[in-house]
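My structure is below; once you've seen it, I'll send some questions.
A single protein chain has been omitted; all remaining protein chains appear in their positions.
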């Protein structure tokens, strides 16, 4: 096995049938590190104190990601998907490759105008690529197919949720608008309360104060349990189904 | 196939065995748009600034819904349910047709007194008709039958929830009434806290402050998990059951 | 069928194989009404305004429940459980009969000292008797057996929850005690926050303010999802199991 073949096994995520290569694990960690840096840099005092360090890390990441990009382009033709004469070109213009390229841009842009914030977060997309690597592919396919199979049931429970949202916010608008015009003065405003209640988040920044309002709010809160229970139940049943099919196939 | 037959396939929701016709999709979008308009119009400043636009949109919706209503009456007799001599009359007085008619009223009423708010929201009911269209019918039947089959189990967990509500609010009323008469001065008042806690909404506008009160509140919060877990578990099991039956029937 | 037999079928909950008799439905409604009255009476202003009405209703309920009690004692021997010479005595001293008797006491006591609040709520226990009537028995047995069968799994997840509670409150106590002695100055105090967070209730009356405190609080909140997911998953699986067994038995 020559170096190129070894590189292929190390770099290409689909080359190995099981496990994630050390190289890809390292890249994963780097991506997570890069995202953490981008997140931390939004905290003004931290960004100012460690300005030099952030700069240096950014350059380092740029260097490593550039090398990685070149490596991926170099070994691309060994993947049957990108073999042939124009295989490398085909790879360069594939979705994942373009995302890799975009992940390289932040530093270049910051040199010019200092704001490449969103692009820096785009690196997160690369994690998706990782999550599809090795052993995760099977799990991903399993979950995704189970969800897709029950999409109508899930959409129905989503519709029920939307209707519940609208009905409860209308009720509270009618009942509380007079007492709390700021919080319940219109249906869009009441929707804020309604979302917080039905999802059982319950911030408590706005709550009904009239007795009738609280009565309907209580009913809304109980209905919120149904809102959570329906999709959970559907997903549980769908996954149960999928796991059983998988096992009977493997047996 | 003459025009009337084509119209029937486009307009009647039950005419097609699969998919939703372009006409019904358009009506769906219109209903959603009409409801969004009604919701937005409750926000005073928006309503005043775009008064002309709201008026125009209302007339436009009225026009389209009127045409739709006439079309539905026209093609009604082609549906086996409404065939025969008095089929069209039978259709006009069917539940869904009356809902369609009610959806037409808001504008007419606003011309006279300016308040047809509730009727405007009644249009939402028409979405229900849509949700039963095409591919959703199967999902709807499946979920509904699964829930209906386990209605006694669900009702039991509902009863347990009610009892838990009453018991926890009684406890907190006894323990906290002296310290917070405003929030826990009577059982109906304590119920407000109780609902918020057991459903895990947790607004935080009223919370116990005594040590004993907090101890029982903690137990209530933990019991709240059971309150959510019971119906979720029942639904999950019921759906799992239904999905398996469906598959064994299809196989 | 003579009157006594008819009475038996109407009054005794176990006499009918299916459905709840009109008599028992009526008693159910009365119990719910009596509990609602007791709940409402704790609200001072309401109690004072409608004092006469509450008094009258209390006497009326007493009368009906007394008649019901006598009827139950009268027909008791027709139930195989209480047949024989001392059957009626045996019935009078059975658990349910004593609860029925206790439900009669509130009024008698209020005549003397005016406080029979807790006894009045004891009437709720009679609802339990109702919930075991007719069609609910099967659902109750099913749910109960499914839960009992997985009691060790549920207890384990309960233990994990307790440990999580203790660990998270210890962490927050260590991290936040200096900054918020009132809310996190001891582990029992931190437990109040911990319970509210792990159950996802989240009152928000006490929250960590230091960065490290918030970091661990975030981890606690995420762990709270597991705390909810574990018992829900166990219950769902247990119910799924029970439903399938039931169906294969019925088939």
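Chains: A, B and C, in written order; residue numbering restarts at 1 for each.
Methods note: a contact is a pair of C-beta atoms (placed from the backbone, for glycine too) under 8 Å apart; a residue touches a chain by one contact, two chains touch by 3 or more.
Since this is a predicted model, take the numbers as computed values, not measurements.
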{"item": "In the full complex, displayed partners of the excluded chain", "value": "A, B, C"}
{"item": "Sole residue of C:9, C:30, C:99 or C:229 that reaches the chain not shown, by the stated touch rule", "value": "C:229"}
{"item": "Per the touch definition above, residue among C:24, C:180 or C:200 touching the missing chain", "value": "C:200"}
{"item": "Chain not shown: contacting residue from B:13, B:75, B:142 or B:236", "value": "B:236"}
{"item": "Positions on chain A contacted by the hidden chain, ascending", "value": "35, 38-40, 42-44, 121, 124, 127, 131, 135-136, 138-140, 142-143, 161, 188, 191-192, 195-196, 199-205, 227-228, 231-232, 234-244, 247"}
{"item": "Positions on chain B where the hidden chain makes contact", "value": "200-204, 232-233, 236, 240"}
{"item": "Contacts of chain C with the absent chain, listed as residue ranges", "value": "150, 152-153, 155-157, 159, 163, 166-167, 170, 173, 185-189, 191, 196-197, 200-204, 207, 211, 214, 217-218, 221-222, 224-226, 228-230, 232-234, 236-238, 240-241"}
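One rule holds in what follows: only the chains that are shown with their structure count from here on.
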{"item": "Chain at the geometric heart of the assembly (C-alpha centres)", "value": "B"}
{"item": "Inter-copy rotation, chain A to chain B, in degrees (Cα atoms; steps of 5)", "value": "90"}
{"item": "Identified repeat of the B-C interface (over half of residue pairs identical), from A-B or A-C", "value": "A-B"}
{"item": "Centroid distance [mean C-alpha coordinates] between chain B and chain A, Å", "value": "29"}
{"item": "Centre distance in Å when chain A and chain C are each reduced to the mean of their C-alpha atoms", "value": "41"}
{"item": "In chain C, residues with contacts to at least two other chains", "value": "200-204, 232, 236, 240"}
